[in-house]
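If you scroll down you'll find the structure; I have some questions about it.
Every protein chain except one is present and positioned as in the full complex.
Labels run A, B and C following the written order; every chain starts at residue 1.
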Amino acid sequence: MEKWDGNEGTSAFHMPEWMIQFADQKQEFNKRPTKIGRRSLSRSISQSSTDSYSSAASYTDSSDDETSPRDKQQKNSKGSSDFCVKNIKQAEFGRREIEIAEQEMPALMALRKRAQGEKPLAGAKIVGCTHITAQTAVLMETLGALGAQCRWAACNIYSTLNEVAAALAESGFPVFAWKGESEDDFWWCIDRCVNVEGWQPNMILDDGGDLTHWIYKKYPNMFKKIKGIVEESVTGVHRLYQLSKAGKLCVPAMNVNDSVTKQKFDNLYCCRESILDGLKRTTDMMFGGKQVVVCGYGEVGKGCCAALKAMGSIVYVTEIDPICALQACMDGFRLVKLNEVIRQVDIVITCTGNKNVVTREHLDRMKNSCIVCNMGHSNTEIDVASLRTPELTWERVRSQVDHVIWPDGKRIVLLAEGRLLNLSCSTVPTFVLSITATTQALALIELYNAPEGRYKQDVYLLPKKMDEYVASLHLPTFDAHLTELTDEQAKYLGLNKNGPFKPNYYRY
Amino acid sequence: MEKWDGNEGTSAFHMPEWMIQFADQKQEFNKRPTKIGRRSLSRSISQSSTDSYSSAASYTDSSDDETSPRDKQQKNSKGSSDFCVKNIKQAEFGRREIEIAEQEMPALMALRKRAQGEKPLAGAKIVGCTHITAQTAVLMETLGALGAQCRWAACNIYSTLNEVAAALAESGFPVFAWKGESEDDFWWCIDRCVNVEGWQPNMILDDGGDLTHWIYKKYPNMFKKIKGIVEESVTGVHRLYQLSKAGKLCVPAMNVNDSVTKQKFDNLYCCRESILDGLKRTTDMMFGGKQVVVCGYGEVGKGCCAALKAMGSIVYVTEIDPICALQACMDGFRLVKLNEVIRQVDIVITCTGNKNVVTREHLDRMKNSCIVCNMGHSNTEIDVASLRTPELTWERVRSQVDHVIWPDGKRIVLLAEGRLLNLSCSTVPTFVLSITATTQALALIELYNAPEGRYKQDVYLLPKKMDEYVASLHLPTFDAHLTELTDEQAKYLGLNKNGPFKPNYYRY
Amino acid sequence: MEKWDGNEGTSAFHMPEWMIQFADQKQEFNKRPTKIGRRSLSRSISQSSTDSYSSAASYTDSSDDETSPRDKQQKNSKGSSDFCVKNIKQAEFGRREIEIAEQEMPALMALRKRAQGEKPLAGAKIVGCTHITAQTAVLMETLGALGAQCRWAACNIYSTLNEVAAALAESGFPVFAWKGESEDDFWWCIDRCVNVEGWQPNMILDDGGDLTHWIYKKYPNMFKKIKGIVEESVTGVHRLYQLSKAGKLCVPAMNVNDSVTKQKFDNLYCCRESILDGLKRTTDMMFGGKQVVVCGYGEVGKGCCAALKAMGSIVYVTEIDPICALQACMDGFRLVKLNEVIRQVDIVITCTGNKNVVTREHLDRMKNSCIVCNMGHSNTEIDVASLRTPELTWERVRSQVDHVIWPDGKRIVLLAEGRLLNLSCSTVPTFVLSITATTQALALIELYNAPEGRYKQDVYLLPKKMDEYVASLHLPTFDAHLTELTDEQAKYLGLNKNGPFKPNYYRY
Partner (left out) sequence: MEKWDGNEGTSAFHMPEWMIQFADQKQEFNKRPTKIGRRSLSRSISQSSTDSYSSAASYTDSSDDETSPRDKQQKNSKGSSDFCVKNIKQAEFGRREIEIAEQEMPALMALRKRAQGEKPLAGAKIVGCTHITAQTAVLMETLGALGAQCRWAACNIYSTLNEVAAALAESGFPVFAWKGESEDDFWWCIDRCVNVEGWQPNMILDDGGDLTHWIYKKYPNMFKKIKGIVEESVTGVHRLYQLSKAGKLCVPAMNVNDSVTKQKFDNLYCCRESILDGLKRTTDMMFGGKQVVVCGYGEVGKGCCAALKAMGSIVYVTEIDPICALQACMDGFRLVKLNEVIRQVDIVITCTGNKNVVTREHLDRMKNSCIVCNMGHSNTEIDVASLRTPELTWERVRSQVDHVIWPDGKRIVLLAEGRLLNLSCSTVPTFVLSITATTQALALIELYNAPEGRYKQDVYLLPKKMDEYVASLHLPTFDAHLTELTDEQAKYLGLNKNGPFKPNYYRY
């Protein structure tokens, strides 16, 4: 089994500051576990759980109903009331969205078909905390088809599609989520998934680490029966490595975030498309001939640069890592420091995962009409706070689009207030989500069925063979035909004909 | 330190067949160490040592002199005769080529400048076995400037540039190499580097593993004083992993072949250019509108596909690995089995590292004028042997270009007889060789200076920080300006401001 | 002066059928000029005037007010009521949109600045009939700054931005237009622009030919004072050539549609961006790996193909013209007949200007989830009517997105009911509109100021020097620096240093 033990723990990787902050928060959190004040919560909740999320994703209008779902009495058509959603009557709309999503998630549908014979998740009791979208619904219903019982909460207070949550509730899933939860609602929903009589989870599917965190703090004994955690996000994975380093991780965990299918597909190809989409939907700008600086040339930066170059933009790149920098050079981008080009560019895009990459000083020097946006991590990359000063005027010109106006009349066009452009202002293609969802499903199956001793109390990457399996399930979408090794070729290469086909260090 | 121990030794990677063959050869070799028959040698010599090499690389005509260098008495202008080259009088021509190469190898020149202060290789006695080209000469003279003494042989019987060898001999390097060595000459040259009175090597720089092999077989005691081996080639690295698995590796070894700078730069970017160059120089074909199938979508295949697509070819890809296959799909290539397109394509290019990817059956079905060539591994990918049958006529139409003619008049255009197109029919840009040569130099420095215990008797990848250093030394060529982390940012990311900047599993 | 007389009148170009239809309509129209029945109008109105138009372009909600503007009494702040718009109170919102547009229309702003000295349109009385958008407003206010008086109607019953119309009315322009006009409203508005006491137009700016048509039919004597017509659309230009051939054109006309800046910039570069935008906004699909067939490889097709290929789609092309077909081949696209690929493609895009390019038979053979859309001409390319049969179910899943469902459950995703995708589902970048608007302004200036005899009663292309001037006015946007010929170079080339720089037949 491929274990990347200590990757994060080598001398090269000290504990990042935001992890330490998080540790502090948890301590604070520990002090008042019963009476959660708004302020403390706003620090202990994971940042990702409050990121804004494209409102374009909502298909029905629910603005007419201001009653909190917690105060409503709702039943689905089978009489169950073990859920809490905005409006169970929207179920039909949600079902249609789920059906549309199913058409683009062939791998999960293939798993369902296979599950008609065997139920690899029979007996599994999965508690989940993810975005509640049509794609998640397809995942949940697939887990159900594979034999699992599920209870689900939202990992983000804005991202729930109420119709989809209703559809899931209608078809019998205990779902506790709605768009626009308060932070108190947020934890209440998670608690309703975990703390229920006669049901104890044995698997965790988390996105951001809040669910895991909650169980650690409130029901640590539950881990005795839990077979494993599957975590998707950067943030959640960091939390897990931290627990592992501290010796506090008490079950095996799968790091889905760093799987090759996530990194090389989701980050690269998805951002290649969503940078264009996000910019167009917000600004209707023309890409041809525009000068753009992209900060960071990781997978996200590579995707953004490739797309903009292809559309006729002139792209500059900034980097701190000389290897990525050399790649940018060979790919045909001028590698500059931000200061060198800040006066001339039409667009600034951050993809670094770092903080304060674009400072007030940079913003002061940008030319009129310059567009500034973030495709990287959370909302730290652009120092938006520095723009909240009296001499600058903010003008909201469209949803997610602010003009920040300098005293001399210069306007900067700030998108999504510096939060993630592609989450806020574009949609994510179902196909990409399908890759990640399939990886999650296989990780659950692997952890649930692994023989004793295969996984210890540590953080693992998915075995390469499973990565390959996820990929192979998505090939039929493209009518792609894989070549099989002959016996003679397999022997020559020293490979099993069914894979894995590459050493672990292969970079793709 | 980043050690990838066991990567090759996991259950996923059985010993490939050709390794086993090699093991057999060695045994045969052991039986008759003194009287080396032509036939046994032709099997014990590494395949790479007899690969053809572009004759375009020769700048002076030496065809007039048929005397073997071993039978000549030559002295350089300082009176030394501790070398064996074709013609010491060609030194001046070679020096010009070296000077031209120096202009494109800024990193090595930077190391030399730095070496004016300290000599990190003072006391090092390096025995080397590589291609003898202008670029190697720049490496050797850099090693000299860093304090090392060197003795050098050629790793390929065809690839030596006689003028360059002469120039090195003239400037005092004991070089034993000429173009067109016999196999007996080949081993004699290696022996003259190793087996010399009053000098014992303490470092090995190898390309293909023949030098290492020779010392193992003939002078195993030498390893007591040897601090390490630096190996560049796929073949040589496999040999080292094999020794390691067998518990027979008695010094630390650096695997330069799998360093990120080699894989992601040499393989990807270099092949992106050399596929076009190789096809043009041999066939003068037009790329626009041509249908091409590329077998294999690793780094080499990715480079070939990108270049041909950019030039207006329609490219199909074959793959065995579903992850690479999915990348090909997302990059815009139809993924097919070779059989599906073999009748329609104008060009077939192999980049798999596998054997018999293009079989006689495929060749029988190709259309008239189809071009077939190999960018992958050695000469195994196209089953050229299957074309040596009586009913087919071979016609050599240009250097490295054969028409194979079927009874019905159909012609297949076979390039370089199925050997590596880019080695045989194009040149390799100096800049790429600079990256590899710098990596070799740093690997030698690292192994030579490493404190006791840092490296054991195993195969290592270069520490990431050194990969990053190699990259950073090449940025000035592009007038590229790296951004530096602020203290605050470094703390936020948990990184040292000087790197390394990525976890080991980062894929670039 | 560059006159392309007879280009449309050569034997190669017979009168197209739709022109003949139009001629018939006009006759019908002639029969009942006073009492216009709904039905006759619906045929005599130009097709473009009823094309749907992206509702995304509306920024304020006016659904609350159902009163017809014709029945309202409105005055602007200066007391004028010589206008008819939806709601004069929206003027402020509209002004903001106009100001934003001004920032991306540098060429018109440059003309305004130049107009501070001379007023080349002093005395001009321009009647206009175009889309009423922020960009048109910038054009109108520029014409005003150049000295012209203007009266304006909408050329499309859906496309008016009510806020912008209000802003224009507020600043004193007699504008007669609102979103959602009836056909009777449409002609009423045009009439209000033309038929007003004490004012007679001497210039016409038309888009679609409806205004010109109206004057021809109702006020033919007006042409005695009219100095010329500037027409932008394919349809309107065809009408003018038809009039010219019939000897009925009684003033010079400028064909702006076929100017190089329109054809090579608007069609190529704009569609390169809007095909991606339109597909994303409607379907959220992923482009990577998708198989697409683009019907037609003119400028629009070239733009669509380039963009989709760049985003990783696999693109097939159909063509009737062997020259464009050969371009497609050399650009790297498989040239096929639609039938050959219709079963396998994920997207079908029409860009031919032809009718029934996608037939019911094609639609029957498409695979499930295939997306069908039109980027070409009007709504003729896809035989949408053939889908209005009882066995097929239509399901509107989003705005502009219909699922057409076959009895076996197969769904085709039809966008914008086969009307123009980029008009219906994406926005057009201001910069592109700036090029066209500048060309219109210059054409008006040229016709208005041309000495007697320079232009006869015929259809002209803009003099090349003006095309070049339009282009040069847009270069500062890109911080682009044009090189000037030295005297010696100009003499060598036989060119004037200020252009024109190319022969008329130059293709760019």
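One rule holds for everything that comes next: a contact is a pair of C-beta atoms (placed from the backbone, for glycine too) under 8 Å apart; a residue touches a chain by one contact, two chains touch by 3 or more.
None of the values given here were measured: they were computed from a predicted structure.
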Touching the absent chain when the full complex is considered, from B:Thr359, B:Thr427, B:Gln457 or B:Asn496: B:Thr427
Could you tell which one of C:Lys89, C:Lys337 or C:Arg396 touches the chain left off the display? C:Lys337
Which residue from C:Arg112, C:Lys367, C:Arg454 or C:Lys502 sits in contact with the chain not drawn here? C:Lys502
Tell me where the left-out chain touches chain B, residue by residue. 59, 96, 100, 103, 269-270, 272-273, 276-277, 280-281, 284-289, 291, 307, 310-312, 344, 368-369, 397-398, 426-432, 477-479
Chain C positions in touch with the non-displayed chain are 2, 4, 7-8, 10, 12-19, 258, 260-261, 263-265, 269, 318-330, 334-338, 340, 353-357, 380, 461, 464, 467-469, 471-472, 474-475, 478, 480-486, 488-489, 491-496, 499-505, 507-508
Footprint of the hidden chain on chain A, which residues? 288-289, 309, 311-314, 329-334
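Throughout what follows, only the chains that are shown with their structure count from here on.
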Fraction-based call for chain B against chain A, same above half, different below: same
Farthest CA centroid from chain B: chain C
Separation of the C-alpha centres, chain A versus chain B, in whole Å, is 41
Please tell me the distance, in whole Å, between the geometric centres of chain B and chain C computed from their C-alpha atoms. 59
Do you know which chain A residues sit against two or more other chains? 269, 478, 480
